[in-house]
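A single protein chain has been removed from this complex, and every other one stays in its place.
So, subunit A:
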Amino acid sequence: MKILVPVKRVIDYNVKVRVKADQTGVDLANVKMALNPFCEIAVEEAVRLKEAGTASEVVVVSIGTTAVQEQLRTALALGADRALHIETDLNLDSLQVAKLLAKVVADEQPGMVILGKQAIDSDNNQTGQMLAALTGMGQGTFASKVVVNDGKVQVTREIDGGLQTVELTLPAVVSTDLRLNEPRYASLPNIMKAKKKPLDVKAADSYGVSLESKVTLLKVAAPVVRQGGVKVESVAELVDKLKHEAKVI
C-alpha cells in the first residue's frame, strides 16, 4: 500500500508571531520556517507503517514556492521515499489545496492519505476533511491511534470528552493529532541520503484546478493584551476579593 502525506511549510512553532504594522498579515521576513508539527507526526506515522510492513511506499507532497522543497527534504530525511512539489506563488486556501491534492490522489492512487489535522499558521483544520469529501473517501480525523487491518483502518479519534474509534474502508484519509506518535529526529546519514531521493516538481496550474479563493483577508491585528491585576497576600484576602470585588463566587 502506498501512503500519501501532504505537508506544509509554516513558521517554526517556537517563533514569537508579530503582526505587521500595516495590518496586512504576520511578519515572516527572516523568520525561521519549519515543517508543520502535525505534518511531522503524519510523516512519522506513515514511515512507521512502512517499517511495520503495512505500507510499501511513502510519498510526500507540498504546495508552494521553491522554499517548500526544504520541508520536503526534511520529510525525506525522516524516511519518506519520494517527494512531489506543486509549485505556485499563490497563497492558497484549504479548498484549493484539497482540490490539488484530489488530483494527486487520482494520479498516485494511494491506499491511505495521512496528514496533519491543522497547520499552525492558518489554524483552519479543513484540508483532510475537504480532500476526503472531494475523493469520496472516509475520514478519521484527530487520530491518536491508527490500526490497519484487512482493507480497513481503525482510527481512534480525540474528541471532546474522550476518545472515539471508527472503522474506515480503504482508501481513507487520516488526520493526525498530537498524541499519535513522537516524531524521530533525522540522523545525519539520513539527511545526506534524502538529498539523493527523487523530488518531482509540477506547476500548480498544470492540474486544471481553479486556484481562486472567494475569501479576502481584510486585516490582521494583534490580539488585545490582557492587563495583569494585583497580587494578594493570603488565601483569606483572595476569597474576600472574589466574593466582594469580582463577585464571581
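As a convention for this text, a residue touches a chain if its C-beta (ideal position, glycine included) is under 8 Å from a C-beta of that chain, and two chains touch if they have at least 3 such contacts; residues count from 1.
The definition used in the following text is that contacts and distances are computed from a predicted model.
Enquirer: For the chain that's not shown, choose its UniProt protein name out of "Quinol:cytochrome c oxidoreductase membrane protein", "Pyruvate dehydrogenase E1 component alpha subunit", "YetF C-terminal domain-containing protein" or "FAD-binding protein".
Expert: "FAD-binding protein"
Enquirer: Which residue among A:36, A:94 or A:181 touches the omitted chain?
Expert: Answer from the full complex: A:94 touches the omitted chain.
Enquirer: Just name the one of A:54, A:126 or A:181 that touches the chain not displayed here.
Expert: Touching the chain that is not displayed is residue A:126.
Enquirer: Please identify which residue in A:19, A:90, A:186 or A:211 touches the non-displayed chain.
Expert: A:19
Enquirer: Residue by residue, what part of subunit A touches the chain that was omitted?
Expert: 11, 16-17, 19, 26, 93-95, 98, 120-134, 136-142, 144, 154, 157-169, 172, 178-179, 213-223, 226, 228-236, 238-239, 241-242, 246, 248-249
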